[in-house]
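Quick one: structure below, then a few questions.
Apart from one protein chain that is not included, each protein chain of the complex appears where it belongs.
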Amino acid sequence: MAFTTSFKVRFADIDLGRVVYFARYADYAHRCFEDFFTEGAKLPYGQMMERQRVGFPIVHAEADYLSPLRVDDEVRIVMEVLRLTRRSVTSRFTLLRGATDERCAVVTLKQACVDLEAFRGTQIPDAIFAHFSAHLLEET
Amino acid sequence: MAFTTSFKVRFADIDLGRVVYFARYADYAHRCFEDFFTEGAKLPYGQMMERQRVGFPIVHAEADYLSPLRVDDEVRIVMEVLRLTRRSVTSRFTLLRGATDERCAVVTLKQACVDLEAFRGTQIPDAIFAHFSAHLLEET
Amino acid sequence: MAFTTSFKVRFADIDLGRVVYFARYADYAHRCFEDFFTEGAKLPYGQMMERQRVGFPIVHAEADYLSPLRVDDEVRIVMEVLRLTRRSVTSRFTLLRGATDERCAVVTLKQACVDLEAFRGTQIPDAIFAHFSAHLLEET
Partner (left out) sequence: MAFTTSFKVRFADIDLGRVVYFARYADYAHRCFEDFFTEGAKLPYGQMMERQRVGFPIVHAEADYLSPLRVDDEVRIVMEVLRLTRRSVTSRFTLLRGATDERCAVVTLKQACVDLEAFRGTQIPDAIFAHFSAHLLEET
């Protein structure tokens, strides 16, 4: 089961080439990851960091750019969990142009679970693990 | 005695109007404030926050936009302390186009000294107060 | 009649002081200005720039910071037009914490109407002028 969020491209997201700055796509994917907690699990992302003292720093990121996003575009992001272990999660974020469903980019993030006191790897808390599990991509 | 720093306008700083995004000028001014510590006082800004546990959140900001900065421009910023009390500092940052000395913007920031544990106003530590004092604009 | 928009503070909006970076408030105000066109007037901001060839660069900006915005906060922004001439508009953006209605910041922007071909001042097109007029703050 995929998680979906959407928002608008902003004036300030545009670069000199008149399209969304490439590094912004990774930022967009992270916003979806935040919404996955805040809206999907009713556990606001900042609260999670402050109460549970865990964070999910990125270990590896990849992005394929297919079609440029432009100002006024509505971006719809579909998040699917590709791989899940007790200590890390790899998710794929597909960025679509809202008006046409055109795939504009695919971002993949591998994130480790980290104890924020020690800044060291730790186990994903059970409730969060269950939330990731529920969005794990089914093998076909 | 004014403090001066400079850096280049970046590709990503540009907005849809092909000039530097207006909110970025405030960010540029803050970079100069950081360099005022790091280079001017040999007290790196992050270290100051972490060792002395004080920060300088902005209380009031103003900016006049005179001529747009563009990609590849070298920005030179001149910082002068306009007013200084034991608990706050007001500084003026004049942004010049490096190549021509043209004034592009004037940003004024009033910053309070805050104890970062309590997030409450506190006295500016002596060494920092002295550094501000040395850059206080002379009355004419 | 005030125009209102709202959105969430993002993980990346936070600075080393664990609150929203001060320059971001100006960016938030601009997002509201964009929504004022896109949602309020059904004239997407980028389209306006590209079809009508006008833009609204900021001439003067001011901000008062009252209470820090933090991660997960919902920001509600109320926009009112304070002054309107044929060639410029001054608007006030009041940023409220969504959960409590607490005023967190007040940003005021004076924007000139500019012909984007010539990057020179021009008259505000009639339809846009009417839209601003409808949100002009009533004298009391």
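Per-chain numbering from 1; labels A, B and C assigned in written order.
Rule of thumb we're sticking to: contacts are C-beta pairs under 8 Å (C-beta built on N, C-alpha and C of every residue); 3 or more make two chains touch, one makes a residue touch a chain.
No experiment lies behind these values; they were computed from the predicted model shown.
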Which residue numbers on chain C touch the omitted chain? 11-12, 14-16, 18, 21, 23, 71
Identify the residues of chain A touching the omitted chain, counting contacts across the whole complex. 16-17, 19, 21-24, 26-27, 30, 46, 49, 55, 57-65, 68, 116, 119
In the full complex, chain B touches the hidden chain through residues 7-8, 10-12, 27, 30-31, 34, 38, 44-47, 49, 70-72
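Note that only the chains that are shown with their structure count from here on.
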Looking at mean CA positions, which chain is nearest the middle of everything shown? C
If you take the mean of the Cα atoms for each chain, which one ends up farthest from chain A? B
Counting only Cα atoms for the centres, state how far chain A is from chain B in Å. 34
Chain A: which residues touch two or more other chains? 11-12, 71
